[in-house]
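Yeah, one chain of the complex is gone here, protein chain that is, but the others are all in their spots.
Coming up: chain A.
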Amino acid sequence: MQEKLLELKNLKTHFQTERGVVTAVNGVSFTVHSGETVGVVGESGCGKSVTAESILRLLDEKSTRYEGEILYKGKNLLDFSISKMQEIRGNDISMIFQDPMSSLNPVYSVGNQIVESILLHQKCSKKEAYSRAIEMLRLTGIPSPEKRVHEYPHELSGGMRQRVMIAMALSCQPRLLIADEPTTALDVTTQAQILDLINELKLSYNMGTVMITHDLGVVAEVCTRVVVMYLGQVIEEANVEMLFKSPCHPYTRGLLKSIPKLTGDRLEKLHVIEGKVPTLHQVPKGCRFAPRCEFASQKCIEQMPELIEEESGHKVRCWHFKEIIGTGEGHYVNTSS
């Protein structure tokens, strides 16, 4: 068994807003071992990025409050001092952000930004850092990296900016990588190259990865385990084969059904999960998915189901999943071939 690298225990993240406190992450628990890639998927706005940013404590702590435990190699990061957190960031844990433009500094060249992050975390000369930066850009498939290092973020394409972030995050060989939608701006061939690069680091340094993505094709290709979130909670967790073969939660089933296909009738209307996600100010008191769930009963509306381990390694938060699987309704449709 590999070493337990990260363990989230009942993590809650509360924001103070103009209209009161909202809880964007509400009791999330999962574990990442070294050498493992855990996928996190879920509805837009369900708390994936906030979970990721909480792990590195990147949120503005004046208006944010954390609860629970974030254990990194057994130590709770929530107890760390600011300076100790700084050491962890980049050295041990690095993050690829969802929005490259808001995390790159517009007034510095991309080369300077990568060099700075290398110098911050590693002992080497500026010159060495520069050649390392160029090498990292080359590895992410940016052409003429020796010229491109002098450019500013706005001079690069969307996918190139994303790759600059990736280069920066990987330049210090982190033990744990948190990748928040790392390939959304990349074409599939470049994406394959980046996923291979991450895989190589995983093999050579035993790096653990949290892969946040809505691309279920990417999940199927690179993840060993998958956590599905809905409105701040984990609603299902399983190894990747199990999740695709026998999804239990109605939300997961709806999600898998909504994948647009590469073959077959393309004019068919796409499947949608009916209804809207409630805002964080009006969270349902029972099962959070109940208002949109075709199987919801009175019990679902009144009582929140716990996340229970249905069989070894497969957890689900639903009162009725056994009956639902029985109906075969929402069963996985083969999207391949």
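As a convention for this text, a residue touches a chain if its C-beta (ideal position, glycine included) is under 8 Å from a C-beta of that chain, and two chains touch if they have at least 3 such contacts; residues count from 1.
Convention: contacts and distances are computed from a predicted model.
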Listed names "succinate dehydrogenase", "Oligopeptide transport ATP-binding protein AppF", "Hydrogenase" or "3-isopropylmalate dehydratase small subunit", with the criterion being the UniProt name of the chain not displayed: "Oligopeptide transport ATP-binding protein AppF"
Candidates A:208, A:254 or A:305 - the one touching the absent chain: A:254
Identified contact with the non-displayed chain, of A:20, A:74 or A:143: A:143
Absent-chain contact - pick from A:216, A:296 or A:324: A:216
Chain A residues touching the omitted chain (full complex): 15, 17-18, 41-45, 48-49, 98-102, 109, 138, 141-144, 147, 150-151, 155-160, 162-163, 181, 184-192, 214-221, 240-241, 244-245, 254-256, 258-262, 266, 269-273, 276-279, 281, 334-337
